[in-house]
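One chain of protein is taken out of this complex; the other chains stay put.
Should a chain be cited, it is by its letter among A, B and C, assigned in written order, with residues numbered from 1 in that chain.
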Amino acid sequence: MIAGKGGGKEKYDYTTMVAQNLQHKIFSTGQRSGLKQFYTDVRSRSVWLCEPLETEDYVVQPSEDVSPPKWHLGHTSWFFETFLVQAFHPHFKVHHAGYGFIFNSYYESIGERSPRNARGTLSRPTVKDVYAYRAAIDEQMLAILETVSEPQWPEFERLTVLGLNHEEQHQELLVMDIKSIFAQNPLRPVYRASQNDTAHHTDAPRGRTDTAFASGLYTIGHATEDGFAFDNESPPHQVFLEGFTLENRLVTNRDYLAFIEDGGYTKPALWLSDGWATVQREGWHAPLYWEKLPEKSGGLWHETTLSGFHEISSLLDVPVCHVSHYEADAFATWSGKRLPSEAEWEVAAMISGAQVTDGNFLERAAFHPKPAHHDAPATLQLFGDVWEWTASAYLPYPRYRRESGALGEYNGKFMSGQMVLRGGSCATPAKHIRRTYRNFFQPDKRWAFSGIRLAGDF
Amino acid sequence: MIAGKGGGKEKYDYTTMVAQNLQHKIFSTGQRSGLKQFYTDVRSRSVWLCEPLETEDYVVQPSEDVSPPKWHLGHTSWFFETFLVQAFHPHFKVHHAGYGFIFNSYYESIGERSPRNARGTLSRPTVKDVYAYRAAIDEQMLAILETVSEPQWPEFERLTVLGLNHEEQHQELLVMDIKSIFAQNPLRPVYRASQNDTAHHTDAPRGRTDTAFASGLYTIGHATEDGFAFDNESPPHQVFLEGFTLENRLVTNRDYLAFIEDGGYTKPALWLSDGWATVQREGWHAPLYWEKLPEKSGGLWHETTLSGFHEISSLLDVPVCHVSHYEADAFATWSGKRLPSEAEWEVAAMISGAQVTDGNFLERAAFHPKPAHHDAPATLQLFGDVWEWTASAYLPYPRYRRESGALGEYNGKFMSGQMVLRGGSCATPAKHIRRTYRNFFQPDKRWAFSGIRLAGDF
Amino acid sequence: MIAGKGGGKEKYDYTTMVAQNLQHKIFSTGQRSGLKQFYTDVRSRSVWLCEPLETEDYVVQPSEDVSPPKWHLGHTSWFFETFLVQAFHPHFKVHHAGYGFIFNSYYESIGERSPRNARGTLSRPTVKDVYAYRAAIDEQMLAILETVSEPQWPEFERLTVLGLNHEEQHQELLVMDIKSIFAQNPLRPVYRASQNDTAHHTDAPRGRTDTAFASGLYTIGHATEDGFAFDNESPPHQVFLEGFTLENRLVTNRDYLAFIEDGGYTKPALWLSDGWATVQREGWHAPLYWEKLPEKSGGLWHETTLSGFHEISSLLDVPVCHVSHYEADAFATWSGKRLPSEAEWEVAAMISGAQVTDGNFLERAAFHPKPAHHDAPATLQLFGDVWEWTASAYLPYPRYRRESGALGEYNGKFMSGQMVLRGGSCATPAKHIRRTYRNFFQPDKRWAFSGIRLAGDF
Partner (left out) sequence: MIAGKGGGKEKYDYTTMVAQNLQHKIFSTGQRSGLKQFYTDVRSRSVWLCEPLETEDYVVQPSEDVSPPKWHLGHTSWFFETFLVQAFHPHFKVHHAGYGFIFNSYYESIGERSPRNARGTLSRPTVKDVYAYRAAIDEQMLAILETVSEPQWPEFERLTVLGLNHEEQHQELLVMDIKSIFAQNPLRPVYRASQNDTAHHTDAPRGRTDTAFASGLYTIGHATEDGFAFDNESPPHQVFLEGFTLENRLVTNRDYLAFIEDGGYTKPALWLSDGWATVQREGWHAPLYWEKLPEKSGGLWHETTLSGFHEISSLLDVPVCHVSHYEADAFATWSGKRLPSEAEWEVAAMISGAQVTDGNFLERAAFHPKPAHHDAPATLQLFGDVWEWTASAYLPYPRYRRESGALGEYNGKFMSGQMVLRGGSCATPAKHIRRTYRNFFQPDKRWAFSGIRLAGDF
């Protein structure tokens, strides 16, 4: 039985979970107990993320990008119901005939869907209904997990692991969307007042230096024998890279403020053409969630985080966050540098020996990036904190093959008009990420925890 | 103490209230007990209307016209706080500094407001917060009511009566908006399964006949000495009318279905030019909330009401509802008739001696129009059931004067681009209506309980 | 034979034409020579209006409201071809099979049409083709005029007079649209440098006084026996008016500048709600065609007229022009006055004995309003100069009947969402106007020569 709303607190021990993450390949070798643990952990974490929410917070949708939290909770259960329970349960009966229409995200093969931009107009099913749906699906999933036959097990395990990775993606979206819901509310609600608040970090900041990587023919991408990965990370393939450099830390609020104060948002020569058009159309003059108070209120820049509304002056060494690809590119141009390609990023992560476990991920419950440690520059701050915009368009790798059937819609059909981001963020579950992991957004999107890494030529 | 959420059921006795309505002028002669009763009745009724709602239903906004129920509950309290408590309470302290921004509807004089189309994106304040706000304002209002000085009493009473009439208008909006929220939900929630359901009405339908009214110089409009009315109903003034006829009942679903089946929605010659453009743009082919099931599901017309989803065939004698002015006008043209002017309507109501108390109003809790009684044709079905679109634009009467100050924004500034409707509907509180009452909507709006009365020349 | 492009100048004598206008009822008594003269005069005037145009000026469409001049020239010929030549020519053959689709404006009964907002994308038919079309239609019309049988004559004459009045309406549109085309061009082309330029008017301005009109029952509207009028002016009918006053002249640029300088465009309390929304959305801060030069260029208000770009300071006594109904209403509110109803306007015109021939109409070739004469206040400046926004919505008169068939679409279907204007403008042919004439536009439109007359209560 998975912890329901309100009851999840006791069962969720992050220290243990992060440790378990390191062994997460274990349960993909056929052990039912391992998969059960993985399933229980992931499903509990979604509930834990929603604990600070009032019922009303589950319902609203401030923009088309954002989904109501209850939709995420329902959709992830629908995924298991549609692709697992329906296929493997001997006496499958749909939980509710109307839920498919409501909780299908974008699977054209499955059938018609409620329009994406109308998710916030649906008061029913209620939050309680959605939690009941989760409980029912969990019960069925755990029953199948115990009873599915050995011949069926590999496919059941493969799809369950996919469904759990899918839910982890929605956990990141939950954090992003809750932030959007709270940040646009004039009453400025707080999500979780972080104990280890970045605003009170007192270490000396890490200076900026370049690390160089030699030119050569490298192999990037995920090999099937290395465990689970999304299809878009495969197959491994060779790329030729010119020599390049990478900065040893992310761009900070302090760095970015200098760009703003130098008129970065008023100089078209710094911007891609589409970026400049977006700046003009949207009236951008700072990252998302930044707000300059009027002169009568002090005139200072502030930033809304999930722990509240803070002066930027208290966050200067924190990585800048919630910038679009356009802003990342303009900042790089202004800096006389450029963004890395995704291949450069992956090669740097491989050569530098960066470890995922070093990163500031969701399990740390900071819900915001943290300053780079002064004393560990070797790590390059590649994993966690913020997703790093690359200069690479999101396109299929050579010889990429989509999964067949409805699940073939998972990744491949989005390989158009988006840019790759790498490394995960403070809203990504630690075990979800890999060196080969490819995240992607349209270049104007800013509601992800996305930031800037600078690269150069060598 | 006003009944809070969940506790209102016992205290709300409709039989008594309708009787009281007939004496509602009593409390406008200076009796504090009468005003207190009026205040308590009205404020309780808003709560009663929301009783069937889940928390989630209070939050959503399916279109810009519709407001979330919790917004209505907050806004009506804000109205009392802003125009009464602030002015009359000796130790006024604003309930919450952020609520003015959120609950101001359109009073430019009061200050900036949250954008109307973003009301459904605000999860905070919560429903519980809003009920606490109501309770706090009620407490303050009732305290003032007991203690305000005699010299201040008349102005306090005048504004309180205005505030209560304002809340009654929002009660009708609550019913309209709840219907919109439920009707667009694919799970088809039911608001209240009416005991005296119109779907089971078995009387013989009333036939259509014309009543004639002679030409002449008539006086219409509201005289101040007749008790409360909105400023837009004054002053009384003379109008010359040519002889005219009025049909003895509202247009029914049966009548309207004939228009649909004759291709009414496909013949531009029947429509005003703006109406035809709207039909094309919106893809209208029936009233709002009508839905023709696909052939495989029987192919029949259905209508969503607040008591559920019904076959039109069970509602044929019920007045057609949720039509726009454009549809009303096109139907009239197709019928070889026309819509009445608002002066014709008011004169007919006066001459025919129609009584408000005859009507199917909110207190009957039918939440839907009812068929005209076969045996009482004299009443003309003028009051209640559905608002009747007139052929008159909503414009100021001769020598109309707006109230000064912020309350001058109440009516006058909307006298542009809208059409007048008369008579009240099944969502209107009975005591709220008068023969002189002028409702108004843009000609393309359909979410009010609006229907059709045909007129002719004589 | 009608004068073609370039050959019209000699044949168009305005002194004679204005004199003829006074006898324009003569040719509606059956005389073929009278109708021929009328036909020739009107058709020549359209050509004369286009004389200053380059071929390119005939083609463009700066906004959906505006039509390319060549479209007007083609459409007016199409009207004669469709409603006259086709009906009365014994051997009718359509001039070009594709022209119906292109030159039909809004007659749904006639068939499909090129979308209104795409008129400026059609380079073909060329200007030369359109003039050839006009010549061909003229030839056929004049041939029918000579040969149509006596029994057919009355209907032929009636429809021809309608077609000529229709073309006169498009002559006003031509002036409006040419002004729009020129005024938005950054090269500031001049249409006709007026000899008697309003900018150099030196008379003392007329002061503002009120003329009072008694309350009573009046008859307004057009009686059939008084000659041609559009159907929307009929039938004559009684209206009861309270006593009212009318100012003795139009509101001038000087008056309006005081409104602007008093912050008129920044005070929502002065505006109708729709008007204020329009001001915000469109960024209005002055009438259409006004432009305040940047400080470095002197910072003065200027106005583009058809004779060029002038400082407002040279046009202070000229009636303000190109204001919307919203602006007219806001100005009236700011002035503590109101706009007249259309009935008040018509009664005042009747009682004051104002003569159409006094007015500054199209034939004077000023193409701009002129200051009121100091020495003739009795005339009230009711006719010509600018159309006067009234407080009346454009609705059918009691017992109004549309023409049957396609021509029934001429007026009736537009009786929704528009406001009435009265009196004609400097772009209206003098003989086109009447005391009963009803012009109409949506309240946000400004490209007509529309201005402000103030009224009050008496």
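The working rule: contacts are C-beta pairs under 8 Å (C-beta built on N, C-alpha and C of every residue); 3 or more make two chains touch, one makes a residue touch a chain.
All values reported here derive from a predicted model rather than from experimental measurement.
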>> Need the list of shown chains touched by the one chain that isn't shown.
In response: A, C
> Which of A:52, A:98 or A:408 sits in contact with the chain that's absent?
Replying inline: A:408
>> Considering the complete complex, identify which of A:209, A:238 or A:355 is in touch with the unshown chain.
In response: A:238
> Among A:391, A:421 or A:454, which residue is in contact with the omitted chain in the full complex?
Replying inline: A:391
> Can you list where chain C touches the absent chain?
Replying inline: 54-62, 70, 98, 101-102, 114, 118, 120-127, 181, 184-187, 189
>> Counting contacts across the full complex, list the positions on chain A that touch the omitted chain.
In response: 106, 108-109, 217, 237-242, 268-269, 271-276, 325-326, 329, 391-393, 395-396, 398-399, 408-409, 413-417, 443, 457
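One rule holds for everything that comes next: only the chains that are shown with their structure count from here on.
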> What chain groups remain joined by touching if chain B is not counted?
Replying inline: A | C
>> Measuring between Cα centroids, which chain is at the maximum distance from chain B?
In response: A
>> Please tell me the distance, in whole Å, between the geometric centres of chain A and chain C computed from their C-alpha atoms.
In response: 61
>> If I count partner chains per residue in chain A, which residues reach a count of at least 2?
In response: none
